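For this depiction, one protein chain was excluded, whereas all remaining protein chains were kept in their positions.
The block that comes next holds chain A.
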Amino acid sequence: MSTLERLSTIVAELLRDDVRRVLVGEDVRQGGMLGLSRVAMRDPSLSSRVLATPLTPAASLAHATGLALAGRRPIVALASATALLEGYAALRELGRISATSAGERSAPVLIVAPTGPGFGLGGDGAASPDGVIAGVSGLRVAILGDAREAGAMLRAAANFEAGEDPTVLLLPRALLLREVEDGEIVETLGRPLCAARCVRDGAAATVFAWGAAVDVACAAAEQSGHDAAVYELGGLAPLDVEELVAAAAKTGKLVIAHAGGLSFGPGAELAALFADRAILHLDAPIVRVAGREGPLARADEMSGLPSVAALVDAIHQVVTY
């Protein structure tokens, strides 16, 4: 079973588990752009809660917000994370619902959107607007870093275990196409959504990465010949500040790796956090390695991810500083 097929099964499960849930999207009655609603549409008891809406980039997120305010639990299936930029005003409003009602009303909307390169689309279909989305206050922004955890992360996000904040779950396209053996599937996340975790231990340097950059970071740590640790962020909002600061203080030599362009990216936020909270532990300047600035041509879209070679250089640079 591919990762996308597995996610489709879990979406059906989620609809079955809680009758308040509805799946919303433009083409969800036809299976959805990612096929996420395929299994649910085969079950007549669920298909009435699969709500197809016309293409309404500005209104769709507000429509989902209205559904949530009325007690529903909408799961919005978007074709691309960049659709959130087309509906940015509504996304901002979703983030401040709680503030406008003095915390009395919440809008537990879950938005699921593929991000970054991987499908060969280039342009918006390869862009990584993670930072722009995480910059909207009031949202929880989680991002998948390990294809084996895709289903577990979707479940955790849909369950709103850590509170009813509207949540965006970003699924890197490069991970969605990865084949995962049935035996390797992680059924439950085993940590809170957006919690950071150590993927690879090491004492010489620490690489912080999220999304599709996690695998690149692991490959680079391996190839560098240095004893480098790799931390997966798990999410950008809220940042798992204490865990990240502790990890930074441990080696004092930090590399940050992420998809998308470098300028004004989330790497800057992280670097500022470490400068603020761990400056006395730092033994080298913080190095950021990102993808190429967009827009990316179809043929060249994988340059939207940091390269293993650039990361190997960065690790070497901080270790030998």
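In this text, contacts are C-beta pairs under 8 Å (C-beta built on N, C-alpha and C of every residue); 3 or more make two chains touch, one makes a residue touch a chain; residues count from 1.
Quick note on the criterion: contacts and distances are computed from a predicted model.
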* Structure fact -> Its UniProt record identifies the chain omitted here, from "2-oxoisovalerate dehydrogenase subunit alpha", "Sporulation protein", "N-methylglutamate synthase subunit C" or "RNA polymerase sigma factor", as "2-oxoisovalerate dehydrogenase subunit alpha"
* With the full complex in mind, choose from A:2, A:53, A:159 or A:317 the residue touching the hidden chain. => A:53
* Asked: For the chain left off this view, which of A:99, A:241, A:279 or A:309 is in contact with it?
  -> A:99
* **From A:7, A:22 or A:40, residue that would touch the chain that is not displayed** => A:22
* **chain A residues that touch the omitted chain in the full complex** => 22, 49, 51, 53-54, 56-60, 62-72, 74, 89-90, 92-93, 96, 99-102, 104-105
